[in-house]
Each structure stands twice: as C-alpha cells, then as structure tokens.
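All remarks here apply to the structure that follows.
All protein chains but one are shown at their positions in the complex.
We call the chains A, B and C, going by the order they appear; numbering starts again at 1 in every chain.
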Amino acid sequence: MFIDAMGLILADNNKISLGELSKPRALAAVPFGGRYRIIDYMLSDMVNSGIKSVGILTLNKYKSLMDHLGTGASWDLDRKTFGLHILPPYVNSEATGVEDAEELAGILDYVRSNRSAYAIIANSNMILNTTFNDFVEKHEQSGADVSVMYNRDGTKYGIPNYIFDVDRKGYVKDMLFNPQKTTSNRCSLGIIVLRRELLLDLIAEMIARGERSFGVHAITKKYDTLRIRAHEYKGLVLRINNVQTYFNSSMMLLDDKVRADLFWKGMPIYTKVKDEAPALYSDSSTVSNSILSDGCRIMGSVTNSMLFRGVTISKNSKIHNCVIMQDVHVSENCELENVILDKNSVIRPGIKLVGHRDFPVVIGKGAIV
Amino acid sequence: MFIDAMGLILADNNKISLGELSKPRALAAVPFGGRYRIIDYMLSDMVNSGIKSVGILTLNKYKSLMDHLGTGASWDLDRKTFGLHILPPYVNSEATGVEDAEELAGILDYVRSNRSAYAIIANSNMILNTTFNDFVEKHEQSGADVSVMYNRDGTKYGIPNYIFDVDRKGYVKDMLFNPQKTTSNRCSLGIIVLRRELLLDLIAEMIARGERSFGVHAITKKYDTLRIRAHEYKGLVLRINNVQTYFNSSMMLLDDKVRADLFWKGMPIYTKVKDEAPALYSDSSTVSNSILSDGCRIMGSVTNSMLFRGVTISKNSKIHNCVIMQDVHVSENCELENVILDKNSVIRPGIKLVGHRDFPVVIGKGAIV
Amino acid sequence: MAKTDVVAMILAGGQGARLGVLTKYIAKPAVPFGSRYRIIDFPLSNCANSGIETVGVLSQYQPLALNTYVGNGHPWDLDRNNGGAYILPPYQRSGRSDWYKGTANAIYQNKDFIDDCEPQYVLILSGDHIYKMNYARMLRDHIQSHADATLAVLEVPWEEAPRFGILNTGADDVISEFVEKPKNPESNLASMGVYIFTWDVLRKALIEDENDPSSNNDFGKNIVPMLLKQGKKLVAYRFSGYWKDVGTISSLWEANMDLLDRPEEINLMDRSWRIYSRNPVKPSHYIADGAVVRNSALTDGCQIFGTVEHSVLSNSVTVERGAVVKDSVLMPGVTVRAGAYLNKCIVGFNTIIGEGVRAGATIEGKTPYINGKICSEGIVVIERGLKISDHAVIPANCQVDSDLEVDPAENVVEEVFRVV
Partner (left out) sequence: MAKTDVVAMILAGGQGARLGVLTKYIAKPAVPFGSRYRIIDFPLSNCANSGIETVGVLSQYQPLALNTYVGNGHPWDLDRNNGGAYILPPYQRSGRSDWYKGTANAIYQNKDFIDDCEPQYVLILSGDHIYKMNYARMLRDHIQSHADATLAVLEVPWEEAPRFGILNTGADDVISEFVEKPKNPESNLASMGVYIFTWDVLRKALIEDENDPSSNNDFGKNIVPMLLKQGKKLVAYRFSGYWKDVGTISSLWEANMDLLDRPEEINLMDRSWRIYSRNPVKPSHYIADGAVVRNSALTDGCQIFGTVEHSVLSNSVTVERGAVVKDSVLMPGVTVRAGAYLNKCIVGFNTIIGEGVRAGATIEGKTPYINGKICSEGIVVIERGLKISDHAVIPANCQVDSDLEVDPAENVVEEVFRVV
C-alpha cells in the first residue's frame, strides 16, 4: 500500500555548482541521463512511492524548472487537490505583507495546508531509483523523530558531503561537513522523513530563532535534540557534486548494470513528454556503447557517448566520450572527445574539441562554436 | 471561427488600490461577483474568444493568484502547448544571468515563444463579458497598428482614467491621464490588440531605451508614432478603480439587466471549481434581492447583499447592503450594513457594524470582530 | 495502464426502469440528485477520497449523458495519465459480441481490463447509492482479515430487513449465509452492494459462473452464494452512516428531502470528504425582492422570484413571481412560470411548467397520466424537455410522459424540446 506522505524537493543547493551547466538553470533542472533532468529521478521516486503532493523549493533561476514541470501532468501530479507546487522564494511576501521575503513562512504555510502524516524532504543532487515505502515503514516502527538515508560512499565523490557517526542503535551521534578525516563512511543522501507535525514545529522554531535557510542538513544537525535514525540505502546512487561527478555519472550509465538498476526495476522515471520523432540512423552511421534519444539524426560516428533528444550528428563527424544535450547540432567533419555540449549549441563544420576525461570541455547553452 | 491571438493580462496596477482588499493579494485576485475573482472575467473573455494561450503578468503578491489559477484547468487552459502561464516579475533572471530582474526581457521571451498572429493585452480592473472576435476583425480590416477599446464613461468613475481624443477617422490623436477637464468622454478600457510582431518590436525598443515598465497605456501613449484606432465597446462595463467603485459595482449586480449582460449572454464566466455543497436555507431564513453562492448556510436575514461561497449567516442576524466574501462566519444577533467582509473573517455574536453607502466599512481577510 | 493495488468497477449499466421517465434518455447514475450532484458523483467521489485512481464505469444503457458527464474525469481528479476513469461499454471480440447480461457478467466481460491493471483487489460498486464511505478502510480490513471477499453491510431496522439481501454472520463477522429478502430474517445486516474481492478469487468465480448456463450472472444471487458454498472466507464490513438506494421514485424523493431534514447525516458540508461534481459554470444564484426561500437547497444559476419551500433545486432553475414550489425536486434548467403551484413534484431537465399549472400530491383529479407503478405517495414525475400547458392540472401520482397517447383534451404537454 502507498505511504501517507508529502514530498519536498530542494531544487537548488548553494553548495553545488556545475559551472556553465547550472548557470542558466537550477541544479534540479540540469539535464541528466538522455531524456531526463536531475529532478525527474527524485520526483519519480516520490510518485512511485504513492506520494501525491510534492512541493519544489526554489532559490532563483527557476524558469527552466517551471517550463520543465509545467502543470505536473507528466508525473501525473496535475491534481485538483495537492499535486505539484512550485514554492517560489518570495511565496510569502503576501502572507505577511512584508516586502522582503521570508522563505520559511512560505514553506510553513505550504506544509500546514497539507494533510499527510509524514513529510519526505530531499535534496536534488542524488540520482537513484527507489520507493520510500520501506524507509517510512522502518522509520514508523523505530519511533525515531527523523530518519535520514545514507550509503557507504564516504567522501570519495568529493564535496559537499555530510558524514554521519552513529551509535550502536543506529542513531546519528555526530555529523561532519566535508571532513578531512573521518572514521565513518556513512555519507548522507540528503533524504529525510519525519512527521509533518514535527516539521511544522521545527520550521516554526527556525522562524522564531530568526533563521532564514531551510534544508535537509539544517534538520539533521539537530541530532543532539532529535532522535535521528540513520537508514542505509544499498542500491545504486549517483552523486552530482560538480562537473566531474556529473560527467562520470553520465558515463556510468553506459554500464549495463547501472542502467538496469536505474531504469529497469519496474519503477519508471517520468519526464516531460516532448513528442519528438523516433531517432533516425542513416546508412553512414556507426554507433557503439552509447545512449541516444528520440529525435536524434545520426549520420556520423558516436562512441561511448550520451545523446539527449533532438541531437543531429552530421556525416563524417566523430563523437567520443561526450554528453550532448537537447537539440545540439554537430556539423560535418567534426571531432569531439570528452566534451559536454549544453542545449541548443551548434558546432560548425570541421571543429575539433578534445577535453580530458577528468576535465571535460563544457560548451554553454546556445553557444556557437 | 476563433481568432488567432494570444492574451496578456496585467494582474496588478500600481495606480489602483482597493485598500484592505488588495493588500493581501494582486488586484486580479480580489473576489468579485459571488463565485469569482476579478481576473475570471477577462480570462473568460479571452477563452470565449478562442484564445488558447494567456500570460499573466504579475508584480508581486501573487500567491493568491497562483492558488486561484492552479494548472488553468478551470479555464480549460491546462494545455500541453501554450495554455496558461504566470510570468513572475523575475522571470528572466536566468535568461540574462543578471540577478536584478528586467521584467521586459521576460515578457519578450514569452511573447516570442508564441506563434499567434495577434496579441491582446488587457488590464484587469474591467469587468465585462464579451468576445474579442469583432474587435480583432475590425482591427485587421482597418490596417491600424494598434486598436484600443473604450466606452463613453468619461471620468465619472474616478481615477485612474485615460481619456482619448480621436480624429475624424477614429484614430487616437491625444490621450489624457486623469484630466480635470476634457472635451471627450472616450475612456479607455485598457484593452488593446496589435500584431504580435509589432509587440515584439515595441518591447525590444522599450528595452533598448532602458524602460522597465510595461502596460497597455505605455503603448497607447505612442499615438504620435503608431496609428492607434479607438474601438467603442457598447456593452456593460464595470470599472474597479477603488473601494467605492468596487462596492458600487457589486451592488449593481443585483440589477436584473446588469446580471443578464454579465452572466447570461451564453458566454460563461469560468472560475476555480470549489466543490462546495449547495446553499442551504433554514426555516428561519429571510432573503431578498441578494446574490448567494454554494456552501452558504442562511439562518438569518439577508437583503441587498452579495454572499460568496461558504458564508454562514446565523440566526437573528441581519445583513443589509453587504459584500461578504468566502467562508465568512457571521454569528447570531449581528447587524451589518454597508460592510465588506473579506475572506475568512469572523463576526462574533451581537456585533453591529454600519458603514455608509459611499464609505463601506471594510473588514480585512481573516479578521475576527 | 499502471499496475495498481485496487481497481473499482462501478455498475452503471442498468436502465433503472423504476425511475420511469427520469431514465428515458439517461442512465440512472446520471440522474441529478441533491441540487448540485448526479447520483454517480457519490461512488466516484468516494473513490477519489479513498485514494482509488483506477475506476471502470460499466455502462450499456443510454451511456451518452454518462459518458459526457464523466468525460475526462477531471471533477473527481480522475483525469490521470495512468489510470483514471474509464467508460467500459460492451464490445465485439474476434468472432463474438455480447451485451452485458447480469452484474457479474458485466465484470466478466471486462476481466481483460482488470487484468491489465494487475490489481490484487477489486472493488465492486453500484451506480445508484447515496452514501459517503472510505473504501480504503474497508480494504484495510479486507487485507487484515485475509478474506476472499468483504461485503459492506448496514444494520437496518429489523422490520425493514425483509426488503434487503441479508447476511447471516458468525464470529468476527464472518459470513455464513446470504439470504435475498428473507421473510423471517435471522440478522439485520443488509448488503449495501459494495464488495471487495481478492481478484484471483473473483476471477475464477466469474469464469465458473459464466460457464453455468442456469446462472443469472448476478453478484448477490450467484457469485456470493457460490463462494460461500465453496467455503471461501467472506467477511462483513459494518458501515454506519447515511446510505440510501435511490432506485425508485419514492426513494429518490426521500433521499433528496433527507438533505433538508437531516443534513447532518450525509453532511455535504464536510470539507474533508467532499462530493465532487461536474460544474455547470453558472453565476451564483439570485433571490429577488419579494421571494421566499425556506428550508431548501439551491445552487448556481437559480433565480427565484416566487416561493420555494422545502425543496431541492438543481442549477439554473427559475421560479417566477407568484409561483410556489413545495416539497419538490427540480432538475437543472427547470422554469416554473408565474402563478404555478408544485407540490411533491420531481421535474426533469429544462422542462417549463406553464403559468398557473397546478401539480402534485395535494391536487385531486383523474387523468391518464396517473401511474401507480412508477409513482407513489402522491409524487408527480414530469419528463424532461417539456412545456406543460398553462393552467394544466396534474393530480397526485401522475407521471407526465410525452410518449403516452392521450386524448387532446387531457393532454398537458404543449411542446417537446430537445435537451442537451
């Protein structure tokens, strides 16, 4: 049976920058994995858990996100009651009549208007395919105030990271932010569950204390006053902490096992429907070990790469180890290796671009090279 | 056949304040006429004209408006392509990468992404039930650059008003803002039509000139460089310029002819569906010359009044010449005359409130009296 | 279609002949009820409020109004991409085609639809009951009791028990016997026609029932007794609250009046369990100077210049000056002209009651319209889309049917309109 919970997704993260890729858009709106944007994974996880009410907390730069999410219909969240709500940072400017927005009051209003028993709050830099039913059930049984998901990644995917020390009963007894050294490899996945009523109390307290920021780890850091249960997640998690991990995670999807865990477990990852034509391969195409999407037209050679929707690779062009986003046009006789091409960029004939595996070249949105 | 136009509605107006009523919400979101909010009339006019793409331009305080409009489903504007879009003031912060929003660039992007031949731009302080088919057709035939709707109200509904002088061919040759004296009674309805391409040029020019505000009359004031045709509208128009005109307009709806023109011409006024129960009248109710809405429970006396959805009038209470908004609770033994009660307010037992017809008492949203 | 735990199937196929002219052009579940609603709003809203998102509506008789009323399912939040509301008519397969025979056969014919949803449980509902019920709670009990089927039951007064299908139960409300209209009831637990089945149990039973040529293919008469005989575990789920079968003119009238006399029982004002309906898009209602409205339910688009007492008016009803409407149910768009008098009348969509018409329980007289089979307790039923002649007199227990051949002198129907 489905869980009685609402979802809150933090669309942005002050601690994470993907350079050119997150400049024109919120972190959650960065394209990832062929047809998707980063937020699609967490949003689908929530929908697949039976959650029917999801609020998206934004900082700024959220036009892309609004365009992507639309009415919420692609996630079946275009509902009369609840459904998908984008909470703009200024949301409460009218609630209080005060011009300088207090984000927390807006969030408080939104959470209060809900009726669910639980709230799940998640950052949007984790890519995983799961449902939260087991997570919530274990939390319920434990009697803890908050449960937080972690895995054993430790600090290996770089900063930002939050490392938990837990006591023998599995409760958080310490949390370290970007530690140099640590005795624990329990790294937070930035996903927590708590009773909605408790969340209301916590937000009210934050407001009373004059705090203005809200987040998963602003709650987990209260481990000395709250009983915070650490819940280990053993499935696949891709962490998007910076451009390097973004590029590596994209390349990991070429692995059959990674794709199987992320896409073929029976829980679909939903995304905005684009109604592109099928991908068309010409006589002259050579493609191997690559992910390609609808609307692509392939006349050249594509190896070890990830192509989003509507990409054109012209004749005699060679693409190797690249991530190429929506509607990019690569002209004839180009050679690209270890390159990330953002949306709508155009590569003119005969261009050669070669990055390093650990330092991919990033071409910004709409650039003409 | 339907017209090939997009709509733009300005949800707010710096020149109009309805005091307590517009404090917690945009002008367009102020409740008016029983089941409706002010924007419902213009939005329905556009939908009834066959317009399938409407952008709502906001200043701030637009949470109520977002809640009211939802996915746009109530106006059948929850569409895959186009449909209803709320354009927040900061909409372009990501388009330019600049933090201080330039509203005009956001509007430019939105208008550019459309494909319609024409754009209709309207303020939201006019209540009328019409379609724009004739307006657009006449505009098309005339060869004018812009057409603007007016009627013969002159300055009698107070400020703000824009009075046009027209030449013999019906083109605007002068526009006066809040004039003391005038030779013309042609008062703008704040509704214009122009080719979308021309609108794009005008916005681009405004941006180039460093202008930051956008509005109907910012365009009509260009009558010396553009050929602006004045189009007379002869049907009923209610103007909401201030609390007095708001109150008077509400009372005018008690007139059979006014209601017939506004509600029973075959073009429905859509609004958010609330799924209230039917209104229930008890044994002890006395009601005359009043408009009442679903979800009301009437146990007292209601005369010459307008009750929105979910209002309770308890036993032995008397309501006369009042406008009572959604979910207001009037306890027993109250007497109210010439009062406007905003949403969710509560009148405790035995309270007597009497305003003057020209100076109604206004009780703010959620107040307990 | 998405995999889902539970699928609801609403039996909306019957003609509802006992409602007479009210179901001449529309299926019973599409009949207006309670000012703002249609009968089917109740099971649909119960599903929506219970979190059930895949609902099949089995229609067969005059499904057009039902089809367009349910439409995209939006009013009940059933316009889902995966799931939502589906109208399920009978259809042709390779080589054969059948209309629905009984309630069980209707489900049998749609077993592919149910299979496609891969549900564990199937909820079977009637399209003609007025009640609010949380099916999620019933399902929880069904799962916890490991039942093969759970039947919702209502305790009825013992003297009324012989009118119902009665369930005899043992410990833990396990059902031992189902008796249709028992003369000497052993129990007062009446079946409400709300069933939850574990799908694989029901699936087998439906196939078995279909292969039995002597079966009526009916849930109450055949499926439930068969499962009991096979020793399956059937459990009663006790419901308390308002419930009414509105299958007859008198019960339809009574249920409408219950909203006025006992509004707290069905409690339509409860915002935590709203009854959704397709909105007529009309302005708020208007009550004129000189009008009297008492003890009544009104909704959008009504315009009252006369007197309305103890009546239920659907949207866009006009009552002109001097007209009196008492103890009546007026469906959408009805106009009561000046000076007319209605008492205990049920009037169909858009009918115009002419000036000075006198109709209802208190009116005496003899006319060919009197119909004791359909009407009782003095109730007068008038078909939709008629203009009733000015000053016509329609006495108690009449059904005004435009197809009835009557002597011109006795005819009260001046005109027949098309009703959208």
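We adopt the following convention: a residue touches a chain if its C-beta (ideal position, glycine included) is under 8 Å from a C-beta of that chain, and two chains touch if they have at least 3 such contacts.
Since the model is a prediction, treat every value here as computed from it, not as a measurement.
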item	value
Partners of the unshown chain among those that are drawn	A, B, C
Candidate in contact with the missing chain, chosen from C:146, C:229 or C:418	C:418
Touching the absent chain when the full complex is considered, from C:68, C:176 or C:230	C:68
Where the unshown chain meets subunit B, residue by residue	1-2, 73-74, 76, 78-81
Footprint left on subunit A by the chain that the document does not show	33-35, 73, 254, 259, 262-264, 268-270, 273, 275, 277-283, 285, 287-295, 297, 307-308
Subunit C residues that touch the omitted chain in the full complex	1, 15, 24-25, 59-64, 67-68, 71-74, 79-81, 84, 86-94, 97, 99, 112-113, 115-116, 118, 418, 420
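Simple rule for what comes next: only the chains that are shown with their structure count from here on.
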item	value
By mean Cα position, the chain sitting nearest the middle	B
Intercentroid distance (Cα basis), subunit B paired with subunit A, Å	39
Centre-of-Cα separation between subunit C and subunit A, whole angstrom	47
Subunit C: positions in contact with at least two other chains	74-75, 276
Multi-chain contact residues (two or more partners), subunit A	73, 78, 80
